[in-house]
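With one protein chain removed, the remaining protein chains of the complex are shown where they sit.
Then we have chain A:
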Amino acid sequence: MKHPVQKLAYDPASHSLYLAVGERIQNCDGVTGDLISEWIPHSSDNVIADLQEPKNKKAKIEDNKRNVFRTLSCSPDGKYVVGSTDEEKSLVVLNADLTIVNIRKFPKRPSAIDITSDSTTILLGDKFGDVYAVPIRDVTYVPTAGLSKISEVSESESGGELDPILGHVSMLVDLLVAEDQNRVRHIISSDRDEHIRVTKYPESFLIERFCLGHEQYVSQLLIPSWCPNILISGGGDDFLAHWDWTTGELLEKVDIHSILYPESDKNESEAQEVEEVAISGIWQVPELQLVLAYDETAKLLLVFKLHKEQRKLEYLNEFSISILDVAVTGDSGKIWLSTDANNNDDQLIQKFIISDKGEV
């Protein structure tokens, strides 16, 4: 049974497709899908910046627990591939050719990462709700366990302890670095308690506003590159929320429950259980101004067109497919999907072309 590819990342400049397969990262040709090289973790890797565990805690790494990658991203300049793992709570930075740059360990399991547009800094959110900012190469900072030892570390030069730059009180589920129309940078972060928070960056002590309106957890955030003031969010709600994040205004709630379950009778509680919505991915196809959203309960990939002027999200089409992640090449609608393989014959990654009408 082959291990499916749980995360995909694409660098358009070099046409490289990166795959996170279990504990490994693979580099494939973005056009053909052929495997070029692979990174496998091993103990002789330069493991730097181990966290300071309290002395009475023993290391819990068991031999048969796999340190699987949960997130994977390419830096915008295409030089680095970054991923975070669950078991060892580590952040791995690799060069584009998959040689190791550094590995940093964090006190809590990282749940979301994003990289700034100048490719200098990685933002990492963890399951505690804290967000850290670390330089992509420099490892002199050691993350603390989110417990501010402010009295002992007054400035960062006194030994390199890293404090969270901002925090939610509940688990951080997704985060993005964004720029508004004045090129002022912000962080948009969402948590398990339905909050979407817009904070200034790097002045992360300044909360600009909240985008409130979700009634269930928010698992995915997307800022479409052709509408940088717009935020699309989804998770456990029956709708996708379409916001202007620079004002906090909820522009529309796009009902997806009726798309996923067109004949459902909402009064039947039995139906309601099976018909829960769980958005596990929202992606953009910028060259066609499309937004894709995947619901993992119904296993349907939905295609929408985002109309910039009218500020409307228009539903186009849907596909029944079992996928884990999508990588968009940015080249005339070509996208890579990583399928949830059920038997050895299935290809793990498949290439599709989306038309501007949303057909595949």
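The rule is short, and it goes like this: contacts are C-beta pairs under 8 Å (C-beta built on N, C-alpha and C of every residue); 3 or more make two chains touch, one makes a residue touch a chain; residues count from 1.
What we mean here is this: contacts and distances are computed from a predicted model.
Not shown: a single chain whose UniProt protein name, out of "NSE3 protein", "AP complex subunit sigma", "Methyltransferase-domain-containing protein" or "ATP synthase subunit b", is "Methyltransferase-domain-containing protein". Across A:180, A:193, A:276 or A:296, the single residue that touches the chain missing here is A:193. Contact with the chain that does not appear here is found for just one residue of A:97, A:138, A:215 or A:252, A:215.
Interface residues of chain A with the unshown chain, by the touch rule above, are 54, 128-130, 146-148, 150-151, 163-164, 166-170, 193-195, 197, 199, 203-207, 209-210, 212-215.
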